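All protein chains but one are shown in place.
Think of it as A and B in the order they're written, each chain with its own count starting at 1.
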Amino acid sequence: MDDSLQNNKNNRRKFLRISLLTGLSAVAAKTVFADIPVDPENEPGEMVTLLSPDGQLVKVPKEKINYMEKYISPEASHQGIPHRKFVMVIDLAKCKNARKCVEHCQKAHHLPPQQEFMKVYLMQESEEAAPYWMPKPCFHCDKPLCVSVCPVGATYKRSDGIVLIDNERCIGCKFCMTGCPYSARQFNWADSPYLHVDQPYSPETSVPGKEGTVSKCDFCPDMIRDGKMPHCVTACPMGVIYFGDQLEDIVTNGDETIRFSELITSRSGYRHLEDLGTKPSVYYLPPVNRQFPVERGFDQPDEINQRYKDVPFVKKMHKN
Amino acid sequence: MESNKRKQELLKEFLPQLEKTSFAWFAWVAFLLIAIFFAIYALILQILRGHIITGMRDNVVWGVYIVNFIFFMGISYAGALVSGSMHLFKTSWRGPILRIAELTTIVALFIGPLYILLCIGRLDRLPFLFMYPRIQSPITWDVIAITTDLFGCLIYLYLSFIRDFALMRDSKDIKLPKWRMNIYKALALGYQDTPTQRNRIKKVTDIMSAMIIAIAIIVYSVLAWIFSVTLQPGWHSTIFGPYFVIAAIFSGAGVILILMRVFRSIYHLEKYITKKHFVGVGMILMILSMFFAYFTFSEYLTKWYGSKKLDDNLIQILFTRYFWHFVFSNYVGTLLPIIIMGIPRFRTINSITFAAVVAVVALWVNRYLIVVPTLETPYMPIQDIRPDWILYSATWIEWSLTFGGIAMFCFLFTLAAKIVPIIPVSEVADAELEMSEVLAHGQDSHEATRTKSIIKHAAIKKEDHDQ
Partner (left out) sequence: MINKTRLFRQSLIVLLLTIVASFQLMAQETASSIELKALKNSDDSRIFNVKLTGESEAGAVPVFEATVDFYTIAEGKSELVGSAVTNKEGKASLKLGKETRYLKSKEGVAEVKTSFKGLGKLIGSEASVKFKELNLQVTLSEKDTSNTIHVKASSIGPNGEMIPLKETNFNLYVQGLFSKLKIGECFVDAGEGTFEFPNNIPGDENGNLKIFVRLEENEDYGEIEKAENAKWGNHRSGFAEPERSLWSSGAPIWMITTLIILLAGVWSHYIYAIVQLIKIRKEDKKIEQK
């Protein structure tokens, strides 16, 4: 919502919009009527389908961000956004495995279909316990073991609580992957077209990825700097994910803005595997008074549903 | 000098090994080189195509490479520990096996770290380890520890070689090309076996042997801590340091036994490496296998007895998917040395060697069971449909690099045995002399050595004072 932004942000956006429009008219001249199917592998940039003012459906490149203007170099990315401490609250009562968070995150970070910074697990603590869907990003722990074990300082904890990876420093020893108890980290096992993106690398965007290095969810600091929330937050149709600054005690899922402390205390928020002492920055609200039955989450392609075949609940479901 | 004459005699006996190269030797080296080049080919493929061509994936991020790393480093530390403690405690029969132990140390120490490099995604950034080190990381500890260990072992090894280099330089019977003789001359460092020089070597070797023992223990504990500092249920264990050290000496003693057996036949060392030596090292093997069994038992007992979900998962997998691996590595591998060494009737050179082979392979499998099943049971359940993402299985790339490493070990050992006598001539001659002196004076051997060393120390002090 434009009107909900601070004035300076408004101005910046306006500036962006103007620069966009000037650039756009040039692009539009070439792309009108050019409804060419796009090869997803060799996509030059993300495309959006729009209506031209004369009623033609056209595909135009999505907002080309002027990366140099906002570029945060790997060195600069060690500094957190001042006076902030970012937290995420995930309301398990609302999640129905719609996977929009996963898809938008993958798109924004140029990830291949199988690689997910945000994963959705089907959790069931015991056979009797109720199963529930659990979206899991990187927890950006306050005591990050992954950072502790890194031999070259390629991954670091910032003052704003975000844990980033500099893939220009990473030697790919994968020690951090064994150090992370939440399986948040992924290795770029091979070169792929997804790693070739024409934009300058910044640890804040994690794009482009690099073969032989580790990558993970980055809490989208590039978006935050622009006054926007991470892609997973804005993508969720259910408003499952709240994001905000713990220091100002405000989190929002886009629709609803609420005090972080109030949300956590009133809904008995918790952190996953608290006893490991890693102090995650991601909190969960327990899956009580659910908005959807858990079965709604199986409204997915087979290759997704197959993932959960070992969960006791699913096994039982198949038996009946 | 009587001892010098004996030494030259002894050296003469071993000279053919250094001078002549048989067809079989070339065939053996050619075979090893083929294996090594095949491994290099696999390595090039891995570098070109990325780690995707290994069996490693996001859950099991380390596979047989890290197993080989632990394995070779273990052998190396074991060599150092065995030779260091034999020297320090003046084991009377150490002579003929010291060099094998020392060469094992240094050769394995060159190969072990190569495997950790194979786990690294970007080899081009290796200098970063030294350019931007973080002291908090156990990998940094390991880099420092291995470098320190390498230097220490090289110095120690050199100290034990110096007298033999001098012997070879002074030998009149030796038939080697001039350049090789020049190398020996340079390496001998002008050692003339004067009492001062001899005492100096003795003193430094004593210090270094103590040093090597300490370093080996610390360095191998550091390697264990790479695993145990993480929160992984199979790794996060306080006994991992000592457990790894014991396992290392266990496997190392096995490798030394195997090498003793091999060189005994090839170089016809029946006179020098006798059953006494096999029983001696075999006893070490047995004691270590008992320690190892004890550590293994207490490690898995506590996991099994407690009811933590993830520990339970791990034990489940070890006793189902990895049942036979587990039985072989932790039952057969520990019990066989105990049975063979424990019952005197079974103690033959061949049976001891067999026990050693089984122990060494079992230890390799044991490390596999420490690394792989743990990574297959992470905290977050693996919810994936890609089979290679769920279960690890090594690809031919990894196997050829594994065998390439073993070939490399054999190759370097073969070369080393061409450069220096496999039996430390000076050491053995001195020991003989000592024994004859002891026999002549009818003294208790232990007392004799003690008196001698006191005299030697006094001599050194006097020399230093004179200067």
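By definition in this document, a contact is a pair of C-beta atoms (placed from the backbone, for glycine too) under 8 Å apart; a residue touches a chain by one contact, two chains touch by 3 or more.
Here the structure is a predicted model, which means the values were calculated and not measured.
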{"item": "Which residue of A:Pro135, A:Pro221 or A:Gly244 touches the chain not shown here", "value": "A:Gly244"}
{"item": "Sole residue of B:Asn4, B:Thr21, B:Thr194 or B:Ser393 that reaches the chain not shown, by the stated touch rule", "value": "B:Thr194"}
{"item": "Option touching the unshown chain, where B:Val204, B:Ile266, B:Val361 or B:Leu433 are the choices", "value": "B:Val204"}
{"item": "Sites on chain B contacted by the missing partner chain, in the whole complex", "value": "134-136, 141, 144, 148, 151-152, 155, 158-159, 162, 189-192, 194, 196-197, 200-201, 203-204, 207-208, 211, 214-215, 218"}
{"item": "Contact footprint on chain A, counting only the chain that is left out", "value": "2-4, 6, 17, 20-21, 24-25, 28, 48-57, 60, 62-63, 82-85, 143-145, 147-148, 153, 156-157, 159-161, 224, 227-229, 243-250, 252, 254, 257-259"}
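Just so we're on the same page, only the chains that are shown with their structure count from here on.
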{"item": "Inter-centroid spacing, chain B versus chain A (mean Cα positions, whole Å)", "value": "48"}
{"item": "Touching residues on chain A, where the partner in the complex is chain B", "value": "114, 119, 121-123, 136, 145, 148-154, 169-175, 177-179, 181-183, 185-191, 210-214, 273, 276, 278, 303, 306-308, 310-311"}
{"item": "Touch list for chain B against partner chain A, complex", "value": "49-52, 56-59, 61-62, 116, 119-122, 125-126, 128-129, 131-134, 136-140, 143, 226-227, 229-232, 235, 375, 378-386"}
